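Only one protein chain is missing from this complex, and each of the others stays in its spot.
Coming up: subunit A.
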Amino acid sequence: MNFEQLFLTVLTYGCLFSVMTVCLNLQYARGGMINFGTVAYFAAGAYAYAIFTQEPPKGLDQYLFGFDAPWWIGFIAAGVASLLFAIITGWPTLRLRGEYLALTTFAFAEVLHSFLLNERRIGNGSVGLSNVDRPDFSAIGLSENYGFMLSAVLLLILTSLLCRRILASPYGRAVDAVRDDEVAAEAVGKDVHRLRFEIFVISAVPIGFAGALYAMITTLVSPDLFTAEVTFFVWIALVLGGEHTIKGVILGTLALVTFEEVVRSLHFETVRAAEIAASVEYMMTGLIFVMILRWQPFTRFAKKGATP
C-alpha cells in the first residue's frame, strides 16, 4: 500500500469511526448513558441505505424489499432508520442506569445481529447485500477514494458542529447536570427522562449516516461486518481520546485507526513472520493503550483548545 492510499484509508475510516465516537461521547461522557450496542445503529443505517438503493429482488434473491432509490434517499433513510431504532430501543431501556443499560443495549445489538443473520427476507441473511449502490463523484471531478474521504470528513465536521452546538448551550448544561446528579436536576424542574431520551436519539442519527457511508465504501452489507467488535473498537477509541472533549475523541479514534492501518499495510515474506507480527500487534496495542491512559496526551491536547 503506498502512502497516498494509506493516508486516504486512515482519513476515511478514521473520520467514519470518529462520527461514532463523537456521538458516543455525547451519550456517555456527557449524557452518562453507557451504550454497548453502538454497532446496531451503524448497522441500521447501513442496511437501510442498501435496502433503499438496491434493485427489487429477482431470480435467486431472498430479500423482499429493494426500492432502487437514488443514493441520497438511501442516505436520508439511513438516518431515519437509526433514529427509529434508537426510539424503539431507548424508550423502554433509558430508565436503566449504568451497567444495566450497558447490558440491555448490548443485548439489543445482538438481537438485531441475529435477526439480520437469520431473517433472509431483510438482507439475504449471512450472505448480505452486495454491489451496494454508491454515488458518482466523477460529476464533480473527484475520484471515488477522494470523494468518500471528503464525505467522511464532511460528515464528521457536521456531527462535531451539531454536538458542539448542543453541548455549548443551556441544553448541554442541563444534560451535564442530569449526569452529575439526577435528583438535584429534577429538584430544579429538569425532565431527566426527556433529556436522556433526546440525547440518545439525536446521537443515533449521525451513526446511521456513518453506516450508510460505510455501506457505500464497502459496497457490501452483511451481518459479519456489524459485530460487537465495532462497538468495542469505538469504545476503545473513546477511552484513548479521553472523554468529554470532541477534539480528544477524534484524535483518539484517528490514532487507533492509523495504528491498525499501518500494521495492516506492512508486507511479510513468510506466513510465520505475519503470525509473529499479529502477536506483536496485540502486545503493542496493549502497551500503547496503557501508555496513553497513563499520560493522556489527546485529552491534554484537546483541553488546550477548550472545545466543549
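Heads up, the rule we're going with is that a residue touches a chain if its C-beta (ideal position, glycine included) is under 8 Å from a C-beta of that chain, and two chains touch if they have at least 3 such contacts; residues count from 1.
Going forward, contacts and distances are computed from a predicted model.
Enquirer: Which protein name, taken from UniProt, belongs to the chain you can't see among "ABC transporter ATP-binding protein", "Ferredoxin-like protein", "Tetratricopeptide repeat protein" or "Membrane spanning protein"?
Expert: For the chain missing from the view, the UniProt record says "ABC transporter ATP-binding protein".
Enquirer: Tell me which residue among A:D61, A:E144 or A:E198 touches the hidden chain in the full complex.
Expert: Of the candidates A:D61, A:E144 or A:E198, A:E198 is in touch with the missing chain.
Enquirer: Out of A:R95, A:R121 or A:R165, which residue would touch the omitted chain in the full complex?
Expert: If we include the chain that is not displayed, A:R165 is the one touching it.
Enquirer: Touching the absent chain in the whole complex: find that residue among A:D61, A:D176 or A:E260.
Expert: Missing-chain contact among the listed residues: A:D176.
Enquirer: So one chain is hidden, and I want to know which residue out of A:D61, A:E144 or A:E186 touches that hidden chain in the complete assembly.
Expert: The one listed residue touching the chain not shown is A:E186.
Enquirer: Please identify, in ascending order, the residues of subunit A that touch the omitted chain?
Expert: Listed in rising order, the touching residues are 165-166, 169-171, 173-174, 176-177, 179-181, 183-192, 198, 202.
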